[in-house]
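Questions regarding the structure given below will be posed in turn.
Of the protein chains in this complex, all but one are displayed in their positions.
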Amino acid sequence: MSDFLRIQDVSVAYGDIQALWDVSLNVEEGEIVALIGPNGAGKTTLMRAVAGLNPLKSGGIHLGDKALHTLRAHQIAEQGVILVPEGRRLFGGLSVLDNLELGAYSKRARQVRAETLKLVYELFPLLADRKLQRANTMSGGQQQMLAIGRALMGVPRLLMLDEPSLGLGPLVVESIFETIKRMNDQGVTVFLVEQNAWQALELAHRAYILEQGRIAGTGLAQELLRDDRVKQAYLGISPAAEV
Amino acid sequence: MSAFMQTLVWGIFAGAIYGIAAMGLALVFGVLKILNIAHGELVMLGGYVGFWAFTALGWDPFLALILVIPATFVLGIVLDRVIYRYVVRLWGEEKIKNSLLVSFGLGLVLSNLAQWVFTGDERSVQPSYAGQGLDVYGVLMPYTRLATLGIVLVVTVALHLFLRKTYPGKAILATAEDYESAELAGINIDRVYMLTFALSAALAGIAGQFVTFTYALAPSIGMFWTLKAMIVIVLAGTGSILGALPAGLVLGVVEALSGAYLAQTYKELVGLVIFLLVVIIRPQGLFVRK
Partner (left out) sequence: MKTPAGGQLSLWKPSRRWSGPGLIVVVLAFAIVFPQQIAQDNIWNLFFLMSLGITMGQSWNMLGGFAGQTSLGHAGFFGIGALVTRTLWLHGTPFILALVVGGVATATFAMIIGAPTFRLRGAYFAIGTLAVAEVLRITVAQNRPFISTMPGDMIASYSLPARYWVALALAVVTTGAAYLLLRSRWSLGILGVREDEEAAQASGVHVLRHKLLALALSALFMGLAGGVFAFKQISYYPEAPFLPTFTFEAMMIAYIGGVGTVAGPVIGGAFFVFVRERLAANLTDVHQVIFGVLFILVVLIFPGGLLEIWERLRRLATRRQQGGPRASGPSPEEEGL
């Protein structure tokens, strides 16, 4: 019984340009919730707003009873809400190990840093192999794993991922989504934004659709997979044509 | 030949001070992404702390570093909290422009406050062993200058180790690379900025201390040192913090050689002209890996 992540009537604007209008959604503990929608719909904006990088024009974001929208980004990370941003955004000039260790900067995570590191190495053995390698010399897939690993070092209660499959080959994407499933099995709640709607809906329990800054629909992932409109708009499946 | 070596050696000694004077500015520019025109005034104030320690307490200038470093560090914290923290949260061109303006105003305030307190007279510090030094094949190397070079090297190595090997140091590097990701990782970047600025002030203070016995100390020297530091960081490449030292040495040597073989009077010009050439032709600097 938990009202885990609650986003209520959130509006976000960049100066005079409004990106999100009264967006409401919630994520229950232990779920995987996906946010799909076309390019430019505002998915990244919403993620960044939850993570504390974009200020809200109106509305509120709560984790349990904690008001996230009043906190600074690093404080939100301290609460266990960790975002893996779009495009990896690693500390390229630092080593893999440095990146991972920095992921555990918050007080909460620092205490268990050594154990978490072991877990991350188990999950991503190739990171263990490349401990001292500079982050920006790794391939896209490896970097994505490092980005997720770094997020895990923060001991997330809610893990947010913004376009984890962006620019990666299908095999890598498979393995990443498997990893996300595994983490969810171990109790990490996941909220992810994905261009690759098919993969996202296969993975998630529930999903929301964001179009032009507004929530356009929601439902169980399996239902949405069968929904015609969704199929047409996001899954590239055209309705049965007249032959 | 020994005249050439002597010139070279003087250039290296001068360059060491240029290097450490620039290192603080490079830190601030690399991490906070702001341009602190008042950096030279921090050098000047560090020098005055040292000067006070010498005249009031009779402390040897190198010993006085124990006083100068924390004093300028604290000053850095104060300036960050009172002024720079408001500039740092802006973005892009605006941040740079406003930091330029604000630090210019601050420089004015600091240099005139110093003038009011210390008067405009030039001061210098002469430790008792000032004239003595090593004589190596006819090349004179005063102890004071050797010690300066030594300390600069030690500080550079210490800074490198701090940034690369310690947790807070790595947090600083991470913030410099991508401050949003740093925040997402739980790093309080306000604190990082404050620490960085304080460090840069301390580095400036050390440089100022060296200035007291190698150049003249006066409230008006701020602009001179700011310009020198700017030239050095442009030569080094603005991403490079430790590149400030080799770049400083290069500048020192080039100046010394120009002074000896062209004309003393054009020594200052050389640095400025090089600066303009580098900034227009190779803006990424000489020591940044591309």
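Just so it is clear, A and B label the chains in written order, and each chain counts residues from 1 on its own.
Assume a contact is a pair of C-beta atoms (placed from the backbone, for glycine too) under 8 Å apart; a residue touches a chain by one contact, two chains touch by 3 or more.
Keep in mind that this is a model prediction, so the values were computed, not measured.
Undergrad: Considering the complete complex, identify which of B:M5, B:L63, B:I77 or B:L90 is in touch with the unshown chain.
TA: Touches the omitted chain: B:L90.
Undergrad: From the list B:V74, B:V136, B:A216 or B:L269, which touches the chain that is not on show?
TA: B:L269
Undergrad: Which residue from B:V109, B:L134 or B:A158 sits in contact with the chain not drawn here?
TA: Missing-chain contact among the listed residues: B:V109.
Undergrad: In the whole complex, not just what's shown, which of B:M5, B:L67 or B:L227 touches the removed chain?
TA: B:L227
Undergrad: Mind pulling the chain B residues that touch the left-out chain?
TA: That gives, for chain B, the contact residues 35, 83, 86-87, 89-94, 96-98, 100-102, 104-109, 111-113, 115-116, 223, 227, 230-231, 234, 265-266, 268-269, 272-273, 275-276, 279-280, 283.
Following the convention adopted for this analysis, only the chains that are shown with their structure count from here on.
Undergrad: Could you state the distance in Å from the CA-based centre of chain A to that of chain B?
TA: Centres of chain A and chain B (C-alpha means) sit 43 Å apart.
Undergrad: Contact residues on chain B for chain A in the complex?
TA: By the definition above, chain B touches chain A via 167, 170-171, 173-174, 177-178, 180-189.
Undergrad: For a test of understanding, state which residues of chain A touch chain B in their complex under the given definition.
TA: Against chain B, the touching part of chain A is residues 51-53, 72-74, 77-78, 82-83, 85, 89-94, 98, 101-106, 109, 150, 154.
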